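Here's a structure for you.
Of the protein chains in this complex, one is absent; all others appear in place.
On to subunit A.
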Amino acid sequence: MALRFLPLVCAGEIFELKAELNSDKKEKKKEAVKKVIASMTVGKDVSALFPDVVNCMQTDNLELKKLVYLYLMNYAKSQPDMAIMAVNTFVKDCEDPNPLIRALAVRTMGCIRVDKITEYLCEPLRKCLKDEDPYVRKTAAVCVAKLHDINAQLVEDQGFLDTLKDLISDSNPMVVANAVAALSEIAESHPNSNLLDLNPQTINKLLTALNECTEWGQIFILDCLANYTPRDDRESQSICERVTPRLSHANSAVVLSAVKVLMKFMEMLPKDLDYYGTLLKKLAPPLVTLLSAEPELQYVALRNINLIVQRRPEILKHEMKVFFVKYNDPIYVKLEKLDIMIRLASQANIAQVLAELKEYATEVDVDFVRKAVRAIGRCAIKVEQSAERCVSTLLDLIQTKVNYVVQEAIVVIKDIFRKYPNKYESVIATLCENLDSLDEPEARAAMIWIVGEYAERIDNADELLESFLEGFHDESTQVQLQLLTAIVKLFLKKPTETQELVQQVLSLATQDSDNPDLRDRGYIYWRLLSTDPVAAKEVVLAEKPLISEETDLIEPTLLEELICHIGTLASVYHKPPSAFVEGSRGVQHKRLPGSAGSGESVESPDTGSAAGVSDAPPAVILSQGDLLGDLLNLDLTPPATTGPPPPATSGMQLGAMDLLGGGLDSLPPIPLRADTPQSPQIPHQSPSPPDYSPTELGGDLGGSAAMGAGFGAPPAATAASFSAPVSGGLDDLFDLGGGVGMPMGGYSPPKTVWLPVMKGKGLEISGTFARRAGVIQMEMTLTNKAMSVMTDFAIQFNRNSFGLAPAGPLQVLTPLSPNQSIEVTLPLSTVGPVMKMDPLNNLQVAVKNNIDVFYFSCQYPINMLFVEDGKMERQVFLTTWKEIPNDSEAQFQIKDCHLSSDAASNKLQSSNIFTIAKRTVDGQDLLYQSTKLSNGIWVLAELRVQTGNPNFTVCLKCRAPEVSQYVFQSYEAMLKN
């Protein structure tokens, strides 16, 4: 607590205040309380005065009362026993004839987070929720949210939620708004409860209240409206009509929330409707107005406009000029404006845009200048007609010889070459002149790529590349990989003169390098070249697919979800809410409603990563997808999307074929972001060696077909040539990585008997748990050892620690005849009621059949609950690791485990324990791993593996330390099996 760092009030002062507080004179008392509050606000500890201050509470002086309340709220937590003294006064005040006092009392009581006080709050709160004065009712509505935050169970048990729901129909608009706000906040911690049950009647009430309540109330109501899905286009239109006036509100948050509602409901309107066009026109002015507000408002507005422009470019297509950068805009506004300028660039306005961009490239701020130069390249790729002008602009900029401008220009020119091959190669000579000034890896790599790609047109290509080779080991991985590929290309083009060079680079890459990526690529080339030079030529010099501008667009399903979240943090970060709101259990994924008039349908209901996995093919494909992505990305680029790299899961949804597409998409190296280029080797683990044998694929033909197609298709950049060799060769190639083949899918323990025959009156149940493709499954064998036929099976779970519940009925369709057994798989969800069990992973089950109901309990391995998106970002990992106090750390030993650290990492990864970083210290491999439980709890781990020592050490850190033990058990089970 902050108070620790601050000076205590000296004893004399406390004594003096004490005397004043107990004075008979009201004035003196009040002044004393003021002094106390003043000391409190600057962080001095005046808690010693608690009883004296509380004594001043019983007064008819409102100001004094409020001051005492302020004090109480601050210190009640640290003095719970004392705080009880205040309860009587509170309860009395709740009956006061003055509504202001009643409201104040219930409001303050809700702010005192002490259990004993909370108990006394229920009765007064119930009265206040039904108070005759709306001011009291609206205060009480908020108080329910406070109480829920302190003790959710109590609120449910007391039925306050229902009362709150009734308040939505209150006659007073402010009460309605506060009830909506309170319900929305409560709903956030109960994503699946149907708290805000929206139907046409409630919608109508909300819309009426919308016109009459305060600006803040309007925000709450609009945000709530956005969750509603209208029945048809007519209802949609009528809501839009009633929301549109909010676009003229002075409060920008109201405006943006209204934009959200309109953007969402617009989806349902037929495009040929006149009203649709009117609405589009009405949306532009308020968005433009937001840009003339203060910079921080502008920033949020710009992030949202970025989404809107991607979804409906027509809204702002004539407003390019408002995004022109002013030189004294803060940098964060400048960068956002630039991004939107490119999104709006079209043939009609490209001249203007280019002139602006050229202007920006001469500014002072380095980051901004870089981004401006990149923007020119993006224009060239987006608007074909402008490419020539862009190239000449870039050449002008190269002539300035400003170092970072030149480097950026070279990087983007490389992209332009990839989009328009054989058109602008005449500029290569100019580029080569600047070879010596390049000192950034990205620019060097780009230049090397150009030299390799056009080796036949550059007379001294071999000399140029050789000059880079001298300092090979000092180069970054990006440059090394590129250099390797470029020299191989050169060799294939001019075999006679460059044999020596290629041998030199291959030996540098394979023998003198510690980097597995580089080594592997070197070996592949080496083998390719030595076994079949013709094939090598076909692979390495294959025709490349053109890159397109779509690479920097947000993936459509994500975009749809984000449009539903306009105005929220999710829209500022361009990430789905599930990605960063910690602890929220399964945030609901929102999606746009389908259009009624046009044929534009929105497929695949789930958009988020976790949900996406559930209907994905088995996890086998996942690791392949990852691998493919990894390999392809080995090339120059950090992924070029603005959001997180296209998650493998999104590809999943669209079926296996798309997986391949996804992989290739991420291939073209268009690093358009101004982020510091992350050096590629960090996020990759050394490629995990999946076993490609068909049996292991579990017969999933879709997946293997896609892979096959991938091999057949002409691979694009050098990295893609990785996938070219026939799969026979692949096996041993991948074995170079040093791993062993591993069983796919998460670890699942063998079946054990849960219900013995004796207890089950002839029914025996044995079973286990598994997590397959993101779904937790309970796999059971039911055996009938009785003499009669068994029918009518059903299953139920008791409340348990992680809310496990059957996601469907128990599927035993045919009657179970004597001596017959049947395998049943029951999918489980984690949204059931939660109760802490001991042991934590205990599950009590009731199975019913025509004979009786049987109860048994079993324990599930906690790794069932590890979700697929449990990979933490490195930075977050680091900070979280530091933040979790050391006493929440648990250390365990795993004995007799004969795995290498890589194999262990792979094994754990298949059960969704992700290795985030690996360090080697004194021959000991330290693996840093993260995993996330289905209820959002993160577990961080450090796994220490010493080569040759079969004893591993696991060190677990978690905010809920009680799970550590179970996580460890899973670790042990997984590593030993």
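By our rule, a contact is a pair of C-beta atoms (placed from the backbone, for glycine too) under 8 Å apart; a residue touches a chain by one contact, two chains touch by 3 or more; residues count from 1.
Simple rule for what comes next: contacts and distances are computed from a predicted model.
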Protein name, per the UniProt record, of whichever chain is missing from view ("Origin recognition complex subunit 4", "Mitochondrial inner membrane protease subunit", "NOC4L protein" or "AP-3 complex subunit mu-2"): "AP-3 complex subunit mu-2"
Sole residue of A:A351, A:L569, A:A794 or A:A846 that reaches the chain not shown, by the stated touch rule: A:L569
Selected residue (touches chain absent from view) among A:E95, A:D166, A:E296 or A:D512: A:E296
Contacts of subunit A with the absent chain, listed as residue ranges: 1-2, 26-27, 30, 34, 37-38, 41-43, 61-64, 66-67, 70, 77, 98-100, 107, 110-111, 113, 133-135, 139, 142-143, 145-146, 149, 172, 174, 178, 181-182, 185, 188, 212, 214-216, 219, 223, 245, 248-253, 255-257, 285-286, 288-289, 292, 294-297, 299-301, 318-319, 321-322, 324, 326-328, 330-332, 352, 355-356, 359, 362-365, 400, 402, 567-570, 572-573, 577, 580-582, 584, 876, 879-880, 883
